[in-house]
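Handing you this structure, nothing more for now.
Of the protein chains in this complex, all but one are displayed in their positions.
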Amino acid sequence: MGDPLTQVNALATSEAPNKEISTGAKVLAWMADNGIFVLTAVLIAVAVIGVEGFASLQNIADVFHRAAPIGIVAVGMTFVVISGNYLDLSVVAQVATSAVILIAVSNEYGYIPAILAAMLAAAVFGIVNGVAVGYFKANAVIVTLSTTYIGLGLLRFFSGGSIFFGPYESPLASFGAGKLGPVPYSAIVLVIMTILLSLLLTRTNFGFTVRSFGVNERATRLGGTNTGLVIIGAFLVTAFSAMIAGFVLAAFSNTAVSAMSTGYDFRALAAIIVGGTSVFGGKGSVPRTLLGVVFVSVLTNVLVLLNISFGYQQMALGFLIAAAVSIDALARRAGKK
Amino acid sequence: MRKSRLVLAPAAMLAAAALVLTGCATEDASTGSSDSGSSDSSGDTGGDTGDDTLKVYALLPQGNDQPYGTTYLPPMQAKAAELGIELTITNSEYDGDKQASECEIAVADSETDGIILWPAIADSIRPCLEAANAAGIPVWITNADVNPEDTGLTYGYSGTDSYGQGAASAEMMCEFAGGADIGIIQINGLTGNSVASLRGAGFRETVASECPNVTILAEQPGNWNKDESQIAASEMLTAVGVENVQGMYAADDSMVAGGIAALEARGLAVEDFIITSIGNTFLGNPLVIDGKLDGTVFQSSSWDGENAVVGIYRAMTGDTSLGRDDDGSVLYMPNPKVTIDNATDPSVAPEW
Amino acid sequence: MSTPVIEARNVVKAFGGAKAVDDVSVAVEAGDIHAVVGENGAGKSTLMRILSGIETLDSGAVLVDGQEIENSAKSSLEAGISLVHQELSLIPEMTVAENILLGSFPTKAGVTRKAEMKRIAAETLKEIGVDVDLDERISRLSVALRQFVEIARAVARKPKVLILDEPTASLTPAETDYLLDMLKRLASQGLAIIYISHRIPEVFRICNKVTVLRDGQRVFVSEVAKTKPDQVINEMVGRELQLGLQSRRQANPGEVVLAAHGIRATGVNNVSLEVRAGEIVGLGGLVGAGRTELVRAIIGADNRTAGRVVLNSQGKSTVISGYMSAIRAGVAYVPEERRVDGLAMTMAVFENIYLPNRRELGAGGITRPGKMLSFALELANKVGLRPPQVKLEAGQYSGGNQQKIVIAKWLGRRPSFVVLDEPTRGVDVGAKAEIHKLVKELADQGTAVLVVSSDLPELLELADVIHVMRDGKITGTLAANEADEKSVMSLAAGEKLVEA
Partner (left out) sequence: MALLAAVLIGVLLTEQTVFTAYSVTLGRIALVGLVALGLTVVILMGELDLSVASTLALAGVVTASIPDLGLGILAGLAVGVVVGVVNAFLVAVIGINSFIATLGMLFFLRGLALVISNEAPIKLNNVEAGIAFGQPLIGPITPRILVFILVFIGLQIFIARIRVGREFLAVGGNRQAARDAGVPVKRRIFTGFIISGVVAAGAGVMNTLERTAADPIAGSTVLLASFAAAIIGGNYLKGGRGSVVGTLIGAASLGIIQVALTLAAVQVPIQQIFIGLLLLVAVTTDPNNLRAVISSIRTLRTGRGKVAEPSVATNRSTSS
């Protein structure tokens, strides 16, 4: 039992009761909590002024296209992160599985069976991850790593790994291509998911226990919570979001292949973190994650518009993650003084 | 330790399940690869039983995780079965170090009679070849050839010429452009992937030499993905201005499909653009027939998989020896250019 | 009057505007045991952390032997100031020897010299008269032993000044006696000791000077011989307050609410007990006697290997199989480790209070912020949370207030059976009295209460019946009228008391 002692010591200094905070510190604290808003605003402003074509309707649609699938994954994965379980690597397998199932099965038997099959797969992913982490107290990183292997392995074993495509004219395809003004349907799905999941996290007992678990697992359990179920819930939310991301992706490209979601794990995590959700658990929110996704998508979009090569794009992304969080950390520190 | 005892039961069950699974898996694998039905190849380690059937390692950088690999494997396994070869297939996911380790395993296996090698990274394959030679195991290269200086260490090569494919696609681009000054955008494969860079270079350099009137306005990776290519293409169009773009090249059909989708999403008349690609796949072929994709380069995964086995068989049976001197030690895959004129020709029927 | 070994001159330290230590001066001479007392949040710990250089001071100075020292952990250590922390600050996965010498491993060319290390460690343990396996990992030691290793570490540095912050908070009376004698011995060898405690009797037993802090300021300093406990306490709380001590309530027990039979669990060996409505049952004994293990087994927070627990409330009786069923049946549990098991420190007070009550308040699984707040506020006032700002983070409150929050969140459920494990450990005098009052009120309203406490006066004040445990068994049961410190201790410690 190493951590009780550590936790206690971490709190050793929190002695005096509520101290009134100076206004200067208030501003810094606000910066610490809202740095990402500022950063995103600045980035967009710069892009609008400095980058030709950024503000065009078409390009806005492209940004949304970038944001939608990864964003839907990220808002869901936020639950796992807030519950203090680092991340869910298996979203890579989950997105691909749901996309392949949707197209492959719908080609044969129509959409309803396809969607049901995909939901079943998502449920299995969520429950296996959740049980292993929630009840067996296994490390989430390794559990989800293993379910990634298993999931992709099964998918490739049964699908043979082939690329599947839907009929040229299909409801799915037209949904994938559909727009409301400049806003693709997929982006609307993202917004709806954000609102729903945000409400789930902040306005329900389930969401409450997820946050509470992230802050103090033992106190949450002794407060009369079946913590195992909470964790299963968090992983199920992630799994179903990943499933919907898979649908959106399949609709957009009207094709599905097991390799289509490579890299979604850390890209989603990056968005969550840039959004300001703490990987220590407890702190964070779904809208923040959306903001993080927007930030990363706009950044990538701008770099492509400037015809910056992939290498530099990665460097920029990495640098901005570090920078964003550094500002955050420094401001927080200053806020304390 | 109360907890650990509590979890042991399900754990044991899971473990059992896993072992059973691999049990049958092993059978699937070996029956899939050899009709001589030595189903528990994991069992025989003496080496004496393996004499009638030839044991060959196929060290590939992709398999069921990529569409091409998926359609490459069955013909390969069928041919192996036909020739009484027992195949062990690995997939290094384009990780050169992993493949090198798999190569060491193949060389260390006392039963190995031959190695089919699809280099993950051509530059890094030399040690593997030397080790195999030291062990007297013939190596046949497939799909992507080794560097010229290393060819002497191999028994032969069958497959495409990735650079050549890029070049062929470029030639079509030049032809269709017909001397007119046009600007195009280029969608590449996965960054850092050797096929991607070879095709890219092939196209780029051929355009530069053959038809300087065609200018590449922008390049971005599409990572072999339709969706990512569509976004990248659309963003490139925005960046350079649609009015300046008259053509597009993508390193494979999935990506060109994305590019075309990007044009359509803007309500542009795809027919007005000169578009070339590589593959002539199930995705690309219909586009050619529809007149959207002006030209693509046919690549036959079945030819590729089959001839890899044919090649190593000839090497093992002494029909061809070390080096590339004797004829038939280099089998180039015919890479016919596919346009609307021959798109329905059975000889170029899509395979993947 | 010789120059003091250690002296703090007009020390000031502020956190985000609020002054935790406000112009405080303290001087301690060799051989002195100087008590620094005050309620939680009075600034004691902060002052001590400044003396030991862990906390930087805003203004003022720290002098050792009349020389001002630089304000850093390193220079304080070198100057010979050693702090024994309030929270145990040992490394769970390191051995006793390593912990004692942490930060000052004997090395040869960077390589730790294990033999030398163990020699020094053994020497030190001998000096303070405690015997522990030097190779044992801390994570496998009892709380009490950890406390002694903690002290050994401080002593091993051969300090001039030894600062102890609430060293007896987690010790039983026997262990406390032992510790106090040890300190007297060390002082007699010329060590200057600063002793921080809530336990006034201890102060009057071993200290010869006392400084009282209130709200970060020094409000009182005196020779111990020249003052009285009541005076010190009044200076601490800054208001006349008649302590509830000895004011035992008139209990009239009703029906049996909780009946536990033949409980067996790790550290618990076949224990049976009953708690009646309106009755406060006390569990006495030394740390490690199995009291916490017993109560956790009874309410199902930990697995029991044998035994049956029945809870009778509102006419229906429930067999308690697991913790969940216990909660639903009307059990409330105020755990020993407040910060680890009791509260989500970085969550707001109202959120902490909401946790066990969410099913009742959040019908249909939907949270209703307005309801959460009003509900929490009501309870906060009921338990006398000061200030009653339920939107503040729990971690921002002092120990006493934190304990009130833990109690508040359970009161919301109107429990029929309440378990309190060390309810006032590390809680200041004022809050302690209030908590005692709350517990008594609970019982008066007909709640069955089970209190585990190592604080004998507390046990004697609250309990109507006291079960004393040793080695996982109940070794004796005393009615309120026949119980006194001696009788409880002899049952608790058995022959061991003689050694101590």
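Residue numbering begins at 1 within each chain, and the chains themselves are lettered A, B and C in the order written.
The criterion applied here is as follows: a residue touches a chain if its C-beta (ideal position, glycine included) is under 8 Å from a C-beta of that chain, and two chains touch if they have at least 3 such contacts.
Note that the structure is a prediction, hence the values are computed from the model and not measured.
> If I'm reading the header right, one chain is hidden. Which shown chains does it touch across the whole complex?
Spelled out, the missing chain touches these shown chains: A, B, C.
> Of A:Gly53, A:Gly153 or A:Pro182, which sits in contact with the chain we cannot see?
Hidden-chain contact among the options goes to A:Gly153.
> Which one touches the absent chain: A:Val51, A:Ala68 or A:Leu89?
From the options A:Val51, A:Ala68 or A:Leu89, the contact with the absent chain belongs to A:Leu89.
> Touch as defined at the start, partner being the missing chain; which of C:Pro4, C:Gly38 or C:Gly267 qualifies?
Of all options in C:Pro4, C:Gly38 or C:Gly267, contact with the hidden chain holds for C:Gly267.
> Which residue, C:Val12, C:Ile54 or C:Leu392, contacts the hidden chain when the whole complex is considered?
C:Ile54
> May I ask which residue of A:Ile44, A:Val141 or A:Leu229 touches the chain that does not appear here?
A:Val141
> In the whole complex, what residues of subunit C lie against the chain that is missing from view?
52, 54, 73-74, 77, 83, 85, 89-94, 98, 102-105, 107, 110-112, 114, 129-133, 135-137, 139-145, 148, 153, 172, 174-175, 178, 266-267, 286-290, 292-293, 296, 302, 470-471, 496, 499-500
> Please output the residues of subunit B touching the missing chain, sorted low to high.
Subunit B touches the chain not shown through residues 1, 3-4, 7-8, 10-11, 14-15, 17-19, 21-22, 25-26, 28-30, 32-33, 41-43, 45, 63-64, 86-91, 93-98, 100-102, 104-105, 107-110, 121-127, 130, 147, 191-194, 197.
> In terms of residues, what is the contact footprint of the unshown chain on subunit A?
On the side of subunit A, residues 1-6, 9-10, 12, 86, 89, 128, 132, 136, 138-139, 141-143, 145-154, 156-157, 161, 266, 269-270, 273, 278-280, 309-322, 325-326, 329-330, 333 touch the unshown chain.
Just so we're on the same page, only the chains that are shown with their structure count from here on.
> For subunit A and subunit B, which third chains touch each of them?
Output, common partners of subunit A and subunit B: nil, no chain qualifies.
> Give me the ID of the chain with the smallest distance between its Cα centroid and the all-protein Cα centroid.
A
> Subunit A to subunit C: how many Å between their CA centres?
42
> Which positions in subunit C touch two or more other chains at once?
In subunit C, no residue touches at least two other chains, as defined above.
> Mind pulling the residue numbers of subunit A that touch at least two other chains?
Not one residue in subunit A touches at least two other chains.
> Could you please specify the touching residues of subunit C with respect to subunit A in the complex?
It is residues 15-18, 20, 40-41, 43, 45-46, 49, 55, 85-90, 92-93, 139, 216, 301, 323-324, 327-328, 333, 335, 337, 339-347, 351-352, 354-356, 358-359, 362, 365-367, 386-387, 389, 392, 395-398, 401, 409 of subunit C that touch subunit A.
> Which residues of subunit A touch subunit B in the complex?
Within the complex, subunit A touches subunit B at residues 52-54, 56, 58-59, 61-62, 65-66, 69, 136-137, 152, 156-157, 160-163, 165, 168, 177, 249, 252-255, 257-260, 262, 301, 304-307, 309-311.
> Which residues of subunit A touch subunit C in their complex?
By the definition above, subunit A touches subunit C via 1-2, 4-5, 7-9, 11-22, 25, 202-209, 211-212, 215-216, 218-226, 282-283, 336-337.
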